[in-house]
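Here the structure comes first, spelled out in structure tokens, and everything after it is commentary.
Note that this complex is displayed minus one protein chain, with the remaining chains in position.
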Amino acid sequence: MSLAELFSLLPVLVLAGASLLVLMLGLWLKHLPSLVALGVAACAAAGALAVLVPPEVMEVGGMFSAARYARFFLVLWAGVVAWTLLSSVRYAAARRFQPGEWVSLLLFAGAGMALLSAATSLVGMFLGLEAFTLVLYILIAFHRGSAAGTEAGLKYLVLGVTATAVLAFGVALVYASAGTFHLPEAMAGVAGDSPLRPLGLLGWGMLLVAIGFKVSLVPFHLWTPDVYQGAPAPVAGLLAAGSKGAMFSAVVGLLAGIGLGLRDLTPVLWALSGLSMLLGTLAALRQENVKRMLAYSSVVHMGFVLMGLLDAGPEGQEAVVFYLVFYALVSLGAFGVLTAFSGEEGEPQQLAAFRGAGYRHPFLAAALAVFMLALAGVPPTGGFMAKLGVFAAAIRAGHLPLALVGVLASLVSLVYYLKLVIAMYMSAEGAPPSGSPLHRGTRLEAACVGVCLLGVLLLGLAPGALLDWIGSLL
Amino acid sequence: MLASPNWTHLAAELSGEAPLDLSAGLSLLLYTGLVVGLVLLLMLLAAKLGHKSTTPAKREPYESGILPSGEARVRGPVPFYLVAVFFIVFDVEAVFIVSWAVVYDRLGWAGFAQMAVFIGVLFLALGYLWKAGALDWGPRAGRKAGGKLPEAGR
Partner (left out) sequence: MANLLYLLLLLPLVGGLVNALVGMRLSRRLSGGLAVAAVGAAAALCLWLYWLADGQGTRVSLLAWLESADLRVGFGLLFDRLSAPMALMVTAVSTLIHLYALGYMRAEADHARFFALLNLFVFAMLCIVLADNLALLFLGWEGVGFCSYGLIGYWYREPKNADAGKKAFLVTRVGDVFLAVALLWLFASLGTLDIDALNARAGALAPAALTGISLLLLGGAVGKSAQLPLMTWLPDAMAGPTPVSALIHAATMVTAGVYLLCRLFPLVSLSAAGLQAIALVGALTAFYGATCALRQREIKRVLAYSTMSQVGFMFLAVGVGAASGAMFHLLTHAFFKALLFMAAGCVIALAGHENDITRMGGLRRKSPLVFWSFLAGALCLAGVPLTGGFFSKDAILLAAFSRGDAFHWSVYGLGALTALLTALYTFRLVYLVFAGEARGGEHPAGHAGHDQPLPRVMRWTLPPLAALGLAGGLLNLPAGWPMAGLLDGWLGPLGGAEVRASHALELTLMGVATALVLVGWLLARRWYARFRPPAQGGLDRFLLRGWMADRAYAWLWVKPYLAVGWLLHRGVDERLIDGGLDGAARGIGRGGRLVAAWATGRLSSYLTALALGLGAMLAYFLVRQWAGG
């Protein structure tokens, strides 16, 4: 690995190095805000480096890209991590999270997601994926006092390890069929007349299972509600916004080189997407727990993204990336509001806890309502543009029935998103029945939520700028 | 979603109009089907024909004739796992170092630098564990560590 390559990888190295530094520093410095400041500074530095310093080589070690696509996602994930750090200061302090470990692990997750988005080889993909999945195992169970968190961590660990094994097997099979890990070429094994095509296809099947697990597609989604419910709200936000997005950003690269092989995969993708949208919507309808509802909603949304991937052309990819950015913003925002509402004792999770919140917490509740409407895809928000993009992609690729399933799911989804809005605004007496009242939220948390709110609205009102930008990346 | 043309192709093969080249795959499939079918059949028969009765005694876990007492959730001593984990971590390190050592002359200074970074990071981790009190276990750990790694002592 030459110096030029290291230099091209510098933004990721900054994140990883800062993670180590904070970890060691945390042994002596127990002051959470200053460590958070350090972490945010590292994120900002990584982002600035990614934007301002052009890479010397475009590919590092045959595994990671330093091209604009990768840099774009690096900036996005660095922003997501910095946002999570900032919005969870009070939350982490109230639960006595070990400051050094908390900040360090989040930074490392950011580095892992950036690597995954930059992967140009199956090995790079595997490394990036495992880097942040390992971190997530810890983060999900980070609150040691919470039994639900421990349970969630264990579930995610067992299932995640299984999925990792399947992924490794799949990578090996694809390698066997093509003789290389490097990405466009590794897909040659499934591309048509290769004699080892069956192996390649089997490998793809396993890859899809692992990917389906990571982004929680039906029927590999069952962990999602339990883990979302048990994980600390900021971590659940990171899980929704970051880990799924990073996985999909890598899948875009995977499918780009597949060419004719897509024909064989299409029925599987079709089924996964359709099942996720339908069953996820159905399951979400019945949830009284907001975090579980959001978990099922993420299942549905991942189905939408997958639908966009069926159009492998640049327009489909554009729609998918746009969707990922939107979904990152909106899920960070929604979990950010949950974080802000969380008091010392616990998080508000039941719908009943939100009753009348619209009158006592006007800003946070209004933001949450906007996020719900955005998730449902109501026009002035970014959700509408994002869904429009993937529907258009599906129709372009000739999958009108799937697009209709998506529209149907969107319509029905309005019911469970509005349930929360109704609880906040239309419960007459407005007093929460029992339990702890919602926390007011600090100014910092409100500012973080405000950033997401602005982003979600901007994506709806002026989507052109981001779409053009994404178009130039691909 | 199975493409129907493929089935017509299969029909053509079976009727001899196309060269038959699927004996291996077909026999494998048939064999798989037979095995799965037989297992399912046996399970089904056992479930349907067998007499079922549940008594409290039957539902208890078998503990060599001794009535179980207490919960299954018992706190075990953590140090054992810590030793195991440390062993694995440093064992893997050894794998990398040995494989580097075999060809160190061919890897040159670049390889040396990479290995140095690798070992450096591991040393950092070791230092972290030491400072955090993970290496202190036994009766004195609780007193000394003062709850730095709460689960290690309890």
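Chains: A and B, in written order; residue numbering restarts at 1 for each.
As a convention for this text, a residue touches a chain if its C-beta (ideal position, glycine included) is under 8 Å from a C-beta of that chain, and two chains touch if they have at least 3 such contacts.
None of the values given here were measured: they were computed from a predicted structure.
> Considering the whole complex, which of A:66, A:252, A:279 or A:424 touches the chain not shown?
Of these options, the touching residue for the absent chain is A:279.
> For the chain left out of this view, which of A:197, A:360, A:396 or A:440 touches it?
A:197
> Can you say which of A:128, A:225, A:274 or A:441 touches the chain missing from this structure?
Answering carefully, the residue with contact to the hidden chain is A:225.
> Of the listed residues A:68, A:155, A:360 or A:396, which contacts the missing chain in the full complex?
Counting the whole complex, the residue in contact with the absent chain is A:155.
> Can you name the residues of subunit A that touch the chain not displayed here?
Residues 154-155, 158-159, 162-163, 166, 197-198, 201-202, 204-206, 208-209, 212-213, 219-220, 222-223, 225-226, 264, 267-268, 279, 282-287, 296, 412 of subunit A touch the chain that is not shown.
Operating definition for what follows: only the chains that are shown with their structure count from here on.
> Averaged over CA atoms, how far is the centre of subunit A from the centre of subunit B? Could you give it in whole Å?
Averaging C-alpha atoms per chain gives centres 26 Å apart.
> Could you pull out which subunit A residues touch subunit B in their complex?
1-2, 20, 23-24, 27, 144, 267, 270-271
> If you look only at subunit B, which of its residues touch subunit A in the complex?
So the residues of subunit B touching subunit A come out as 1, 110, 114, 121, 124, 127-128, 131-132, 150-151.
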